[in-house]
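Here the complex is missing one protein chain, while the rest keep their positions.
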Amino acid sequence: MIVVMEKNATSEQVAHMVDRVQQLGLKAHVIEGTERTVIAAIGDKRETMRESLASGEGVAEVVPILAPYKVASREVKPEPTCVERGSLKVGAGHLGVIAGPCSVESEEQIMESARAVKAAGATALRGGAFKPRTSPYSFQGLKEEGLRLLAAAREETGLAVVTEVMSTEDVELVANYADVLQIGARNMQNYRLLEAVGGVDRPVLLKRGASATMEELLLAAEYILNEGNPNVMLCERGIRTFESHTRFTLPLATVPYLQHKTHLPVVIDPSHGTGHAYLVPPMAAAAVAAGADGLIIEVHPSPEHAMSDGYQSLTPAQFAATMVRVRAVAQALAATP
Amino acid sequence: MIVVMEKNATSEQVAHMVDRVQQLGLKAHVIEGTERTVIAAIGDKRETMRESLASGEGVAEVVPILAPYKVASREVKPEPTCVERGSLKVGAGHLGVIAGPCSVESEEQIMESARAVKAAGATALRGGAFKPRTSPYSFQGLKEEGLRLLAAAREETGLAVVTEVMSTEDVELVANYADVLQIGARNMQNYRLLEAVGGVDRPVLLKRGASATMEELLLAAEYILNEGNPNVMLCERGIRTFESHTRFTLPLATVPYLQHKTHLPVVIDPSHGTGHAYLVPPMAAAAVAAGADGLIIEVHPSPEHAMSDGYQSLTPAQFAATMVRVRAVAQALAATP
Amino acid sequence: MIVVMEKNATSEQVAHMVDRVQQLGLKAHVIEGTERTVIAAIGDKRETMRESLASGEGVAEVVPILAPYKVASREVKPEPTCVERGSLKVGAGHLGVIAGPCSVESEEQIMESARAVKAAGATALRGGAFKPRTSPYSFQGLKEEGLRLLAAAREETGLAVVTEVMSTEDVELVANYADVLQIGARNMQNYRLLEAVGGVDRPVLLKRGASATMEELLLAAEYILNEGNPNVMLCERGIRTFESHTRFTLPLATVPYLQHKTHLPVVIDPSHGTGHAYLVPPMAAAAVAAGADGLIIEVHPSPEHAMSDGYQSLTPAQFAATMVRVRAVAQALAATP
Partner (left out) sequence: MIVVMEKNATSEQVAHMVDRVQQLGLKAHVIEGTERTVIAAIGDKRETMRESLASGEGVAEVVPILAPYKVASREVKPEPTCVERGSLKVGAGHLGVIAGPCSVESEEQIMESARAVKAAGATALRGGAFKPRTSPYSFQGLKEEGLRLLAAAREETGLAVVTEVMSTEDVELVANYADVLQIGARNMQNYRLLEAVGGVDRPVLLKRGASATMEELLLAAEYILNEGNPNVMLCERGIRTFESHTRFTLPLATVPYLQHKTHLPVVIDPSHGTGHAYLVPPMAAAAVAAGADGLIIEVHPSPEHAMSDGYQSLTPAQFAATMVRVRAVAQALAATP
């Protein structure tokens, strides 16, 4: 950490901050600049110290030098992690494609969806049984019945099942049916839930909160990793910005940035990331060109009749065409030195 | 809702959408414009319909006309709600001031804080026992021991206790000790938690998520209200924007906007909203001038030694001075026609 | 336009608004909903009317139905525009690649850059002679001398020259040397400048402002088109959001969105859009996968010694490798049905 003093800080204030740094178990190194003094605080303690030092008298700013996450960091584990479960393999050169409807609505709907996405080349099935809905008046999901239908679809198609878990009470139940537990964007900082899925033997798909920084996302992953679950996939699904022509703004630079900082695989959700079916195919291809390790895409047999997210769901035919483009891009890049 | 058709939509597409509107139990009213056709869908169904209609062929856009929240709406209950519990009274002309440390750290710290904020005029005590922390390596709170200390501080000072609850499992425990349950910004859309506090006989202080819209905030309140708990306070604590000179951007227009739309009281948190102690006093005064029903302010006996949020905590003396300014503004406005 | 009345609007207020709509030359169509009345205002007048109607008593909101831009609209001209000048061809199936240094610094630097980008396959040369700099203390560009050097580089390499013009006084001068006039993001709403370049026989590369909406960008293009210059390229160079790990947030969904709304070609700037050289190659490939009509990329013979934007500039070797990836993606997609 670098403690930057105010221009007019007194030597007493500087001496006091040197003391504080040392009390925190760090080494203090004073540098007299032409305009102000800065104190380098050396050692491996992190976040907490910073808050504490920042309120010292005469302190202008405390600049952190070390990233606050550890286990998720590429500096700690340089080789990429491949998350694998059943038919799904994501990371370290494996492109996983998770597809299916926003919500499980009926046996017919989920079976038809599963067959269609499998035929087009998806490697896992998505479908919501517990649905976090902005409005209490919206469809809240089929709950356990939905989980049963997902398991039946896996039975028939062999596709691994990815589904969301919304609360600690449901973790065990959902894990009984699902292959991968999804943490939704709204729960990215629901720390008790992160700890709960960290204690379960299932890979986790962790969605970025709509206004979460990269650091916050990696620290959320760290909550899971620290409980002993090493199989975390990070999912970019768009951030909230001033743009209103798309549902969210989908920043694909997340892919190479995260791959630089962490060994965990990165999955892109172009459905929520754009909110419009016609924008999904080009953004899926773009995600793969940016180097994404996986995709998660909403597909519905009849988007017009979907109980949620119909406007951003692809038809099976649109999804099949998207897969052709996605594969073409993946192969082209694989063939490039 | 207004269903806007594409410029080149066919008459079959228009007829199809008219059918869809009617199937949904709404009345369809077709308007032929000079450039395109729009269909007004009349009736009181809400959100769900919109998603469904938006994916029809030839549809350019579906524009909602009705707000999706009901019970929270000022149209349904025109007179302002006053939330009251113990020493705290917020709304309908009552200015509540909740103050205290970010975290409960020790008996001495919370007692000293409670006495100081009471002396300066606070009407409730805040203090975190369960702390949602971005990093798993940060101090996570004293948990039940913290709750006990808060109750002891209430015993001595008579101040109502406001404290955060982070998960459904803890709701009963926290309610046993606290007067007001706080839902943090990161849990604003943790719907199971909202339902849980909706079933408890305690007022709720619901903090706005860092990127939540007004509609999302009011729908989150609606989750609580719908469970039978009418005592919800909405709290603006800043939103995430491109600004980095403050911790968050604190938009005070939230106050008059919400007061226009809802009967629920509006509380401002200038501590998290700015992230710097020197910005808290002017923003507290500004919040009251904007018409806020309450304030929640971080105060610590020694901010430099705080285990969290030290850089944004006021000393007791700074808080006392802030209260003088706040009262001056409140009285000036009360005396104005 | 749809004029939405307040729930408790009186019939006098409704009648008054009907009058207002008719005074503005529009036809009024009243629809009585179950909760409130809306008035559809039919006709082809735009923007101005809306502002005027919105302040009527009893009016809750005025919802526009028509996009405010006309000439830029795909509804008016369905076939895509190809902008062409010298070696540069962008749009309607032609992928243009503009590359070169942020600033022209010396004869040697611009010549070396031009040869390198030409060899790697760029179809135009970029280079700033007039530089808009955030700080008055930063390098402001070589001005006319820079333009002369750019022209010399064109002479030798045959590459069309793209360079920024910052003020109306310089339009003629810059047009004397350059093939394409660039309007920087900070000047996207400098309307006098837009009108000036609209009156010149040179294609214009119009960069999106860092917080401009799609509508504002298209209306800025409309200022140029309306002056008689049909050759406008729209350039996405990133928007300002809460993200700080990249210089800006680069939303590639801009590409398919704009291609849906306008016939003008869309160019992506992954250099400014990310601000870090290592993020440029993946984002360049992603842009092409998203369907971009062009790229503009910063390349410098020695980024470490660049007088501006060194940290986001590619070396010639990095640029050559990027071009290989970009071409692979373009060919893969061209071969896909």
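Of note:
We call the chains A, B and C, going by the order they appear; numbering starts again at 1 in every chain.
The rule we apply is simple: a residue touches a chain if its C-beta (ideal position, glycine included) is under 8 Å from a C-beta of that chain, and two chains touch if they have at least 3 such contacts.
Keep in mind it's a predicted model, so treat the numbers as computed, not measured.
Of the residues in chain A, those that touch the hidden partner chain are 2, 4, 7-8, 29, 31-36, 38, 40, 42-44, 63, 65-66, 75, 240-242, 244.
In the full complex, chain B contacts the hidden chain through residues 211, 213-214, 239, 241-246, 249-253, 255-257, 260, 273-274, 278-279, 282-283, 285-291, 321, 324-325, 328-329, 331-333, 335-337. In the full complex, chain C contacts the hidden chain through residues 20, 46-48, 51-52, 54-57, 68-69, 132-139, 166-169, 186-187, 189-193, 209-211, 215-216, 219, 222-223, 226, 239-240, 277, 303-311, 313.
Note that only the chains that are shown with their structure count from here on.
Chain centres computed from CA atoms place C at the largest separation from chain A. Distance from per-chain Cα centroids to the pooled protein Cα centroid is smallest for A. Averaged C-alpha coordinates give centres for chain B and chain C that are 38 Å from one another. Remark: chain A and chain C have CA centroids separated by 30 Å (rounded to whole angstrom). Averaged C-alpha coordinates put the centre of chain A at 26 Å from the centre of chain B. Residue numbers of chain C whose C-beta contacts span two or more other chains: 241-242, 244.
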